[in-house]
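Dropping a structure here in structure tokens format, bear with me for questions.
A protein chain is absent from this complex, but the other protein chains hold their places.
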Amino acid sequence: MSIASPPTDHRERVRTNYLNHSYGVKSWLLTRDHKRIALLYLASVSFFFLLGGVFALLIRLNLLTPAGDLFSADNYNKLFTMHGIVMVFFFLIPGIPAVLGNFLIPIMIGAKDLAFPRLNLASWYIYILGALFTLYAILSGGVDTGWTFYTPYSTTFSNTYVTAAGLGIFITGFSSILTGLNFIVTIHTMRAPGMTWFRLPLFIWSLYATSIIFILGTPVLAITVALLAIERTFHVGIFDPALGGDPVLFQHLFWFYSHPAVYIMVLPGMGVISELIANMSKKNIFGYKFVAFSSIAIAVFGFLVWGHHMFVSGQSVYAGMIFSFLSYAVAIPSAVKVFNWTATLYKGSISWQTPMLYAIAFIGLFMIGGMTGLFVAALGVDVHVTDTYFIVAHFHYVMVGVTLMAYLGGLHFWWPKITGRLYPELWAKIAALIIFVGFNLTFFPQFLLGYLGMPRRYHMYPPEFQVLHVLSTAGASILGIGVLIPMVYLIWSMRYGKIAPPNPWGAAGLEWRTSSPPPVENFLETPHVTWEAYEFAPREELEIIGKVSVDDRAG
Amino acid sequence: MSEHIVSRKIYFSVFGALLCLTALTTFIAFQDLGPFNIVVALAIALVKASLVVLFFMHVKYSSRLTKLIIFAGVFWFFIMVSFTFADYYTRGWITHPHP
Amino acid sequence: MGTWLPFMPEQASTVASRVDNLYAFLVATTIFFTVLISSTLLFFFVKYRRRSEHTIPKPIAGSIKLELLWTIIPFCLAMVMFFWGASVFFAQYRIPENASDIYVVGKQWMWKFQHPEGQREINELHIPLGKRIRLTMASEDVIHSFFVPAFRMKQDVVPGPNRYEQMWFEATKPGAYHLFCAEYCGTNHAAMIGTIYVMEPKEYAKWLNGGATEGTLTQKGEKLFTDFGCITCHKSDGSGRGPVLEGLYGKQQQLTTGEKVLVDDNYIRQSILSPGSQIVAGYQPIMPSFQGRISEEQLIQVLAYLKSLAPQQPTTGGPTENPVPIDTTNVGKK
Partner (left out) sequence: MSTEATHKKGAHAALAHHFEDLEQQREAGSLGMWTFLVTEIMFFGVLFMAYSLYRSMNPEAFAIGSGFLNVELGTINTGVLICSSLTMALAVWSAQARKDKKLIIIFVALTMLLGMTFLGIKFTEYIHKWDEHLIPGLDFQYHGPFAGKVEMFVYFYFVMTGIHAIHMIIGLGLMTWILVKAAKGRFSPEYHAPVELVGLYWHFVDVIWIFLFPLLYLIDRHLPPIH
């Protein structure tokens, strides 16, 4: 362990941290500090989660009755479209990378900031600009194409604000691209001395893999929605068969991005879980290199499977076979991760605090969500279940059950670092339990519905499906309450929570070796890393970098 | 890792080559090579692009990482093209195998 | 054959049980792995719970053997799923010989059917039990998807001037089954539903004879052939300005570009809707496009008529001896 010579006035310096070293709206809106930008993202992403959640609750309410009495068909169609768009593009994709990633990457690798701080702030503004376009589309009447924007419905037949929503997604795409670029460059060039690739926390590896997808996938979506907007506006183009185009080409391009995008959503979550599992059980990750490289493998192979969304679309059956085969191939690295996480717990010292609960829930739900991915990757079964609630259940298991759990778990785990306050443990446990129960009650019945043949995007349905729909709606209300509780107590804790020590978990990792909340420059001096990832040590040895002893805490 | 300064001579020769190749590709376009017109046109374009990338953009003297990044970009483009074309060119096969 | 797992729709087609068997295998694998992982997790969770803040467990680096084990076993299982899935898929999509034709048009927001015998139905389809049915489907506007849960079959119907989609099934159980549109297609997507009635062959025959029709598809097509003036250019004695269409179906046609293409449903569709895109060798591109003038249903009638002109096909509608080629698009032909 490196023990640095103490700076003379460290107590003074640590007392100013990134939160209190300057005040005022301007100091936030013009900040270039990655930690503050992360908080800007946290606020905006949470807003969109609530918005998408409200849409979800309205969807579920409407489906209480077979006749769908609450909303007209058109309004229902707009609801699920806007729910999908908001949740995917404005909550889940930026979620973990732009909030936790932004906050943690520089600290975890021992840098002062991301490589391009101004670009980082610009990404947030671009995100907001895209969001404004989308909000405009929502407020002025909505969009009804489904989040998939399939042509020729979107180019020619829909009478809603497709162009505005498309522009919103086009613009937000650049925010993703710039964030990914920033992460890649940062991880390559800004690592502290001694922080070799294999000493990086696995969260960094997973974000590196995510950034690869941002970089290579997002431009494809951007230009595709741009072409769609042109086609819609000028009635000339390449997707509408009436103009000589092929609608299936749109599907290829859309999924070329959007399948990898589902790994954008899950990889950061897997990174978070690796951190939680290791730190909450004080064990190094079993098979570090396998977990690290499986992230990269998922990112790379994830680009080869997009056609599995198109098995019955009129795509060639042979192409369907290739895509099915590769979908199975990409499932293997995920399996490797699951087994390694499980093995990590063996002979650990497992804490029962909230982040660990989320981690366990994550793995269990990922089993179901991921394995049902294998159902739909099986050509013969997908023919039956595609475009039914089976798919809806599959992707909510992986997106809500997995990524949302990881996000919440991560938020709890790093909350003391981010805010300098502890959250109330009891409430957190209660909320985690409610969310888990509500979640399963919401989405498990949907698997059954789907196999029974209930198609998705249906505003009304044959009465025999009602029982399962009512169960699902009941679950959604529980889930809704469940996710509101953390929102309340986390906000409460910012003011009234107990003051957090620098390392409340006894965790390894550079972010725990600076004060909570960290100073503007993250560390009082550039760390020199001499230890491996997840090298746990008794508390006394895990010191703040640039300080002499642990008792001498700041704050 | 200090940077490599490319000499002006190299720049001018690359420049000359690029102009010649442009003339050549235009000239060849007016000759009948059957199916090879497009092949030759793309081959020349590829050579020109490589010249620009290697010398004007200094990739010949750059780190492995830079080369890897470029390779990734081009490779992913080919993934997109080949898998999409794989669909289009096998669509009718299930009932009447391709001649 | 009944449904032997709860929460399964009726099994009413020849492929249904194959799909369900694969599904059951997948369910079993999932339960196995989920129980395995979850119980291990919970066991560790309890057994190795934190007893003291100060213990630092001994690090364990990993084990190549274990890694290999849990790479290879899932991979093998995954391959089983892949091959099994693909084989079911081919059973679903390879159109068998001797299938009876029924023509389907999807439009916002209804399904329209035409039987070769001339019956027309909307959102209801009557089919005989135990007979292979081949659907030839076209869309008038956006993408729809023909989905019959009891048959475990689904196919998107993509619009386009050269696009007929085909699918097939053979019903194994009389009854009434849901028909859904499974691809989102606008406002009343959820109302684009219908019922498939599977009838004993005798009753089906009765049903066929029951409704009054204005003639078979072929007869209607023949009439349209005159009404639209096709006959002025396409004369059977070869004296017209267009090629003779007798015996055309199923043959290889030479185009001006020198390539040869197979004359199938898609080719004929394209020849009528956008004649300019493929010109027969030796002819001028003078044929006008009938896009917008001929409805999808009329197009099907003309198609049935032209098919009936091919010598190797005695009549359309009845079981055909020759497999009818499908081709979703004309790319790929060089």
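Think of it as A, B and C in the order they're written, each chain with its own count starting at 1.
The definition used in the following text is that a residue touches a chain if its C-beta (ideal position, glycine included) is under 8 Å from a C-beta of that chain, and two chains touch if they have at least 3 such contacts.
The model shown is predicted, which means the values in this text are computed figures rather than measured ones.
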Exercise. What are the shown chains that the omitted chain is in contact with?
Worked result: A, B, C
Problem set entry | Selected residue (touches chain absent from view) among A:L135, A:I177, A:V305 or A:I350 | A:I177
Seminar exercise, completed: Considering the complete complex, of A:L19, A:I96, A:L207 or A:I238, the missing chain is touched by A:I238
Problem set entry | Which of A:L70, A:I223, A:V437 or A:L471 contacts the chain that the document leaves out | A:I223
Problem set entry | Missing-chain contacts mapped onto chain C | 257, 274, 276-277, 279, 285, 330-331
Problem set entry | Interface with the undisplayed chain - residues on chain A | 32, 111-117, 177, 181-182, 184-186, 188-190, 215-220, 222-224, 227, 230, 234-238, 243-245, 249, 253, 520-521, 526
For this session: Touching the hidden chain in the full complex, which residues of chain B are there? Just list them.
Result: 1, 3, 5-6, 8, 11-12, 15, 18-19, 22-23, 25-26, 29-33, 37-38, 41-42, 44-45, 48-49, 52-53, 55-57, 65-66, 69-70, 72-74, 76-77, 80-81, 84-85, 88
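Basically, only the chains that are shown with their structure count from here on.
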Exercise. Just how far, in Å, is the C-alpha centre of chain C from the one of chain B?
Worked result: 40
Exercise. What whole-Å value do you get for the distance between chain A and chain B if each is reduced to the mean of its CA atoms?
Worked result: 37
For this session: Could you tell me which residues belong to chain C and also touch two or more other chains?
Result: 93, 328-329
For this session: Scan chain B for residues touching two or more other chains and write them down.
Result: 88-91, 93-94
Problem set entry | Contact footprint of chain A on chain B as seen in their complex | 65, 72-73, 76, 79-80, 83-84, 86-91, 93-94
Problem set entry | Residues of chain C touching chain A in the complex | 7-9, 15, 18-19, 22-23, 26, 29-30, 33-34, 37-38, 40-42, 44-45, 48-63, 66-67, 70-71, 74-75, 78-79, 81-82, 84-93, 108, 141-143, 145, 147, 149-150, 152-156, 158-161, 163, 165, 178, 180-191, 193, 328-329
Problem set entry | Touching residues on chain A, where the partner in the complex is chain B | 188, 216, 220, 248-249, 252, 256, 303-304, 306-307, 314-319, 322-323
